[in-house]
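Note that this complex is displayed minus one protein chain, with the remaining chains in position.
Let's look at subunit A:
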Amino acid sequence: MDRMRKIKRQLSLTLRGGSSGEKSLNETIGSQDAGAHSDSEAMPGGGSASLRGSVRGAGGSFSMHSLLQSYSSALRRPRSLGRSLSSYLNHTTRLEIVHEDVKMGSDGESDQASATSSDEVHSPVRVRLRNNPGRKISTEDINKRLSLPADIRLPDGYLEKFSLNSPLFDKPLSRRLRRVSLSEIGFGKLETYVKLDKLGEGTYATVYKGRSKLTDNLVALKEIRLEHEEGAPCTAIREVSLLKDLKHANIVTLHDIIHTQKSLTLVFEYLDKDLKQYLDDCGNCIHMHNVKLFLFQLLRGLNYCHRRKVLHRDLKPQNLLINDRGELKLADFGLARAKSIPTKTYSNEVVTLWYRPPDILLGSTDYSTQIDMWGVGCIFYEMATGRPLFPGSTVEEELHFIFKLLGTPTEETWPGITSNEEFISYNYPRYRADCLHNHTPRLDNDGVDLLSKLLQFEGKKRISADEAMRHSYFQCLGERVLTLPDTTSIFALQDIQLEKETGMRTTSLSDSELLQRCLRFRHTLGTYNCSSAPSQRQEAPSVPSVPVPFPTVNIYFVLLTVIKQKCPIPFYSHDFKWFKLLSLVV
């Protein structure tokens, strides 16, 4: 109580005269100049160089010091920046900016992986080691200790190095020491990764396929060019700051960040293809069971984001990555943001037009998690039918596509729409809503019901990711998929398995498969029938079996034409061995 009284007295003193922040700020602007000067003068200048020298003199026996010292010298180096500003503050007339080459090192606050590059790093605690001989340290220990991603397997060589002379397990691990040790292993260094092929190029980044020398795993290297004028692109900043917190089986994992002077490289786990490629590769006809699995995983990842108040805002097949196990992961969080205040207005140019909901197209700026759900509907349709739902190239055309299918909204179907100025100005014809069933022949009733719940005009009427996961469409996946831990893949459950895509172009077909496909192809052409392969003839009884002499030259010719024209026939693939096939048929 006494304390409270004291606080109150203090409060009355300080608040008297209404001295809350802003007023006082203005009063003190004048005196600021002087303040700034004295601050910068108070700082000792140029001390760092001599310090560095003195410690280096102490030599190798105190290598822990040298390690920390190179850390501190690294920290110290950007001082030049500071000095340049303070000199600017002090004598603007003679602006002298000593812009030293500031080397941005690696990983977070680390210190210069490069400054402490491997040969400079001595074992800091060699003395201590004698007390502690032959300790066995497992990968798990190290992973736990350094909180590395769970799927990282360090090569044996590293483990040996650790058990021999590492500060890691003898000392309590401070955050700083952890960083030093991480960079000692090779994290945050560009040398750790080998660039293989270029996978794609965006507006601000180039993506390469790469290999980590540390784990021998494939990785995706997203190299972000640092614009000289604008610094790190805000999409990159947002992507990294969000992805660091998102740990989920259906969200792409960020393994490492590498800073160099000209670029920032994000190291992601590598997945074979995106949903767009997957669709192309299986002839735009995904097995319906797999459609269900992909949609569920998409919803699962999205539900996790939405729970953590993160919107993706840029869902499209190109941003959904799929590996050969059939695991689907959300990627490209460049436009995503932490949705901190739900009522806030957002910039409205965010989603690729095809997957953009109508309320956003009509200029709504206050949106929430439902913005992503429309896109889920569009992707669902695209997976089920093999073609994009609303492929508009302008806002007007996009809305036109939408209204043509779902009906032009009226006051009944979308309250308030008739007073929306943009809607009035477009003056669309009055379409009646089409039946979704007619457009999605491969989808069952439950699927159509879910699709229609996703494709609601009004954001608040759209089904949420959480509800959608419990929709009866997913009933056949069982209850257990809903209770899996965040970081467990749905394929951990035994009864959930990816079906083989029938039309999938693969690079490793067995000979008999090749033959069968070739025959199927020939049936579709309907010209020839093979008299020498009676067993295969039963496969396609619908084709009239008129025995036609089968000239070798002709099939050779057909195949060559097919290969040359890159005809999208299911069996075609890059290293399709047509000669193998010939030898089988003839």
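FYI, a contact is a pair of C-beta atoms (placed from the backbone, for glycine too) under 8 Å apart; a residue touches a chain by one contact, two chains touch by 3 or more; residues count from 1.
Criterion: contacts and distances are computed from a predicted model.
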item: Choices "Serine/threonine-protein phosphatase 2A 55 kDa regulatory subunit B", "UBIQUITIN-CONJUGAT-2 domain-containing protein", "Ribosomal RNA-processing protein 40" or "Cyclin-Q" - which one is the UniProt name of the chain not shown; value: "Cyclin-Q"
item: Which of A:Arg238, A:Lys273 or A:Arg442 contacts the chain that the document leaves out; value: A:Arg238
item: Residue among A:Leu226, A:Ile322 or A:Ile360 that touches the chain left out of view; value: A:Leu226
item: Those residues of subunit A which, in the complete complex, touch the missing chain; value: 3-4, 7-8, 10-12, 14-15, 19-22, 24-33, 35-36, 39-40, 42-44, 47, 51, 54-55, 65, 68-69, 72, 75-76, 78-79, 81-86, 88-89, 92, 95, 97, 99, 102, 104-105, 107-110, 226, 228-232, 234, 237-238, 240-242, 244, 257, 259, 264, 337-338, 340-341, 346-347
